[in-house]
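Let me begin by presenting the structure, written as structure tokens, before commenting on it.
The complex appears here without one of its protein chains, the remainder shown in place.
Let's look at chain A:
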């Protein structure tokens, strides 16, 4: 009987769990890693990007996003939309073709793979015969022309990928049609380009690698015309009126050819090397578009003088007298131009360029061709992300202030709306305003609107202005001297080089009610900032916190402290720094917490922790946690645990910096050789040592036991059960917890009377595992509210009647203690049971998906195995477990950040956040619909008529009517 009831309870609990928890990876924010192909569908107004990892991503209007992944682990080399359809074809590195479609399902479109195809040549033919190098989707919408390395053109019917062998244009057919004097003995090489005549779909131009272009009549199955270009061919563009063909070549030249009449033409109408005289690099792509009135736009990619600017990544835009060489910071993948008008045949309105690290859109209709800010595909990594912090449910007032501060920073952007508008965004409005803050290596903090599907940049804060660094600001940006040739203009914001690695942001904490922000960095600097709507000129007062407290025998071998600017600095509206603490030694800040109600900031490094009163701008407490025998921590940066990659990167950075300013860094070469030697030693060690692990209990002598991992403020019963007092809790790598009782003066005397801190408790966990989280639970067993949360009526005030409990989360276990007398009450062991360790932990509130008013608090936990757990509070019981990140993906696991409502983010590449949800109620995922373009008889009618030529006539009619 008892057993029965128990069973009943369990199933009841299971049902509740189902209503509370559900795991979904919902959307990828940021810029796809290693993009390899780009295409745009004017009819769908959708942009598609393929990546080297085989992903394909579609973007339309903000919020309209689709993602697909090829099963093959091969790079996407080409993507093509079928004209007037919702289908697209991808070509992969392994020579396979894939058909994708957007299928509506329950009112929401889904991207699905519907077919795959690999070209088969005649038996015994070398693989090059079928190796696809050029793809043309015919305007009829049911034929693909596939040009191959062997010089053949295969015709395939789509969808369904049926080879139409009788229509293939073999190399022999073409060579036979060539007059003797053109063909010569040499091969024509591969098919470089396939272009359809914009006014006559029966004609297709085949451009061969060696330079010769052939216009082929599909109906008569014969060559119409030969264009005898002599240079290696890079790309071909057929002008809209069908009268001219532009070809670009590997020597940096482009030619214009007249194609109107029959017969051959021996000379180009025009031939030009735009950056001429000296040898130039290839022009890899050429586009020419007409304007209603006036000269056409010409777009050229590449073509720079090889010797002087061969390393630039440029697209030249030439319109009338205006000639600009847009200079990008990373390699150009591809570009296209968006045109005005209902049929997208009007004036060019925007140039969209996909470079390796970002997407840049240039407004071609506004004077000066400004950049249009992208609502998605934002390069999160324009400087490497070093930390992130999420704040849920921002009050509207605060939100607007951040937005307006951000708007002032974006005045250089075009006012034009986002030109890509395909699809309908059907996702409901975000239930709340969420901010994601990312800290970067160059000392900036970026604020992102993380409420919905689009991670939209709101505001950027730079902390570098407070310090003196040897970087000259804007040394090479936007410095356009008169008469310079080529006329470069820097565009894009991807700038991975940090001028001073000490500026790197390591910890961020924002109070969403008061607008106080604290930002801590690599060189032990802690800035306290306040949101101000006006620009202000002020000096930032620096306080030094000596965390060693006279500890003997210390030799810091790390970087030096940052130098603070003595003179007042003008800060623009937004977050303005007003106080600075500098830790001594200047080790990286490992923990940081702000309490805006008490006006206190606490910070920790590998040496100890401190408490700073930012109202009075004075240190309240400094506590050294260093074990005197811990040589590693004494010496400085975590040199020996540094990854190879990191040290490599730093070596390169050092080289770069030493090149930049040789005069200042004479020591650098010595440093560099030192770093190199160490790197070599590391590599050697890695190769020689067999993979084995030492089994040893932790001891107090281990390295970095004093490193402060977590800091926490709580108003709780620290010393006796009748009075609750403010308290500060710190947890270290060595499994110690320190508790301090804080005495705050009354509010009216807050700025005069000192704040004091008294040691109250120390707990040494027996198992000595690093303490990664400390939470105090109130009488109801729920976590204490955030500071000011109650004051803003946004949270139920904590229960101060019942007994408070202390939850200490170590890497190995969750342990609940009673308060004020600390005695163990409950625990949950993780590592001892399954060998995983806690890497990230957050407190979250899970609402039931079925009943509006039911919810539970829980801990969201990410382990070093990449698994997500939810642990109940206050009972510390495992609720659910989901595999989330590959355990080898260490940086992904380290980058994970949880929201207060059971969602989270982690980096899947340096530039992309994956968003996931553990909550059944709170899910942010893209829901959008893309409809088949209205005027698409081509998609249905031709298939009804199996006769090929008539199909094309029909298509021709359609094209003409448009």
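Everything that follows uses one rule, which is that a contact is a pair of C-beta atoms (placed from the backbone, for glycine too) under 8 Å apart; a residue touches a chain by one contact, two chains touch by 3 or more; residues count from 1.
Basically, contacts and distances are computed from a predicted model.
Novice: Suppose you had to identify the omitted chain by its UniProt name; would it be "Transcription initiation factor TFIID subunit 8", "Par-6 partitioning defective 6 homolog beta (C. elegans)", "Immediate early response 3-interacting protein 1" or "Epoxide hydrolase"?
Specialist: Hidden chain, UniProt protein name: "Par-6 partitioning defective 6 homolog beta (C. elegans)".
Novice: Based on the whole complex, identify which of A:341, A:779, A:835 or A:875 touches the chain you can't see.
Specialist: Among A:341, A:779, A:835 or A:875, only A:835 touches the chain that is not shown.
Novice: Of the listed residues A:266, A:823 or A:851, which contacts the missing chain in the full complex?
Specialist: Result: among the candidates, A:823 touches the missing chain.
Novice: With respect to the chain omitted from the figure, which of A:626, A:828 or A:876 is a touching residue?
Specialist: Only one of A:626, A:828 or A:876 touches the chain omitted from view, namely A:626.
Novice: Any idea which of A:33, A:244, A:339 or A:761 touches the chain not displayed?
Specialist: A:761
Novice: Which one touches the absent chain: A:613, A:812 or A:912?
Specialist: A:812
Novice: At which residues does chain A meet the chain that is not included here?
Specialist: 623-629, 690-701, 705-706, 734, 736, 758-767, 769, 812-813, 815, 817-818, 822-825, 829, 831-837, 864-865, 887
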